[in-house]
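Of the protein chains in this complex, all but one are displayed in their positions.
Read from first to last, the chains carry the letters A and B; within each, the first residue is number 1.
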Amino acid sequence: MTALADPAVDRDHAEVEHFYARQMRLLDSGEADAWAATFTEGARGAVAALAAEGETHRHWVGMLAVRPRGDGSLLAESYVQVVAVRPGEGPRLHLMCTCADVFVRQDGELLVRERVVTRDDRR
Amino acid sequence: MTALADPAVDRDHAEVEHFYARQMRLLDSGEADAWAATFTEGARGAVAALAAEGETHRHWVGMLAVRPRGDGSLLAESYVQVVAVRPGEGPRLHLMCTCADVFVRQDGELLVRERVVTRDDRR
Partner (left out) sequence: MTALADPAVDRDHAEVEHFYARQMRLLDSGEADAWAATFTEGARGAVAALAAEGETHRHWVGMLAVRPRGDGSLLAESYVQVVAVRPGEGPRLHLMCTCADVFVRQDGELLVRERVVTRDDRR
C-alpha cells in the first residue's frame, strides 16, 4: 500500500472523480457530442453501451484508484455499475464492470486517451 | 468540462460528500430530529421515503457534482441508490434517483435549503 498521502495525487484523484461525475452524467442524459468531447481525438475503446429505448441508464463509478505514470499521464482504475430503470418498474443492476482509463491533460483539461472496460460477466 | 482544478471547489465537494455520509446515516438509522436539523427551516422537498417496518434502507449517494452559484450557495447534483434489506433476505436495489440539492452555510455549517429528488422509474 502507498505510505504517506501525496497532495498532488490527492488532487489528481479528486479531479478524476469529478470528471467521472460529469462525464457519466453526459452519457446518461444522452448528450453524445459533449460526451465525445471528453475523449482525445482518436481515443480507443470510447464507445459506451447505449440505453435501450425508453430505459434510463445510470453509470456509477466507484472504488477509484489513480496513479501517475512516468509520461505525465494518469492511470485511473475503477469499478462501474450500470443501473437500468424502465418507467414504472424497479431499478435493476444491469452490468458490473471494471474500467481502466488513461488520462492526459490538454490545455489543462483532463481527457480520456484510452479506455478499457471489462464486464464481469464476460471475464 | 471544467479545466483546471480549483482548491476551493475541491473543498466544497469534499465537504458536501462528508455531509451526505452523515446525513443519510441519520436517515437510515431513524434519527429523525438530527436528520431534520440538516435542513434550513422551511426547506422544501425534504421529506424522505421512510423504510417499511422491519426493513433496513440504505441511501447511497454517488457521482456527486458540486458547483458554486453566484449567490454563495452550492448546487450539488448526485445519483442516489436506495437499497432495502429485510431480515433473512438478500438486499434489493429499491430505488434509483437523482438528487439536486441547494446548500447554504449558516454559522459555518452546510444546510440543505432545497432538495429535488427524481425517481428514475417516474421519469
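The working rule: contacts are C-beta pairs under 8 Å (C-beta built on N, C-alpha and C of every residue); 3 or more make two chains touch, one makes a residue touch a chain.
Please read these numbers as outputs of a predicted model, since none were measured by experiment.
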item: Chain not shown: contacting residue from A:G30, A:G62 or A:P87; value: A:G62
item: Contacts of subunit A with the absent chain, listed as residue ranges; value: 1-5, 10, 13-14, 62-65, 77, 79, 81, 92-96, 120-123
item: Residues in subunit B touching the chain absent from view; value: 11, 14-15, 18-25, 37-38, 56, 58-62, 83, 85-93, 107-110
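The criterion applied here is as follows: only the chains that are shown with their structure count from here on.
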item: Cα superposition angle of subunit A on its copy subunit B, in degrees to the nearest 5; value: 120
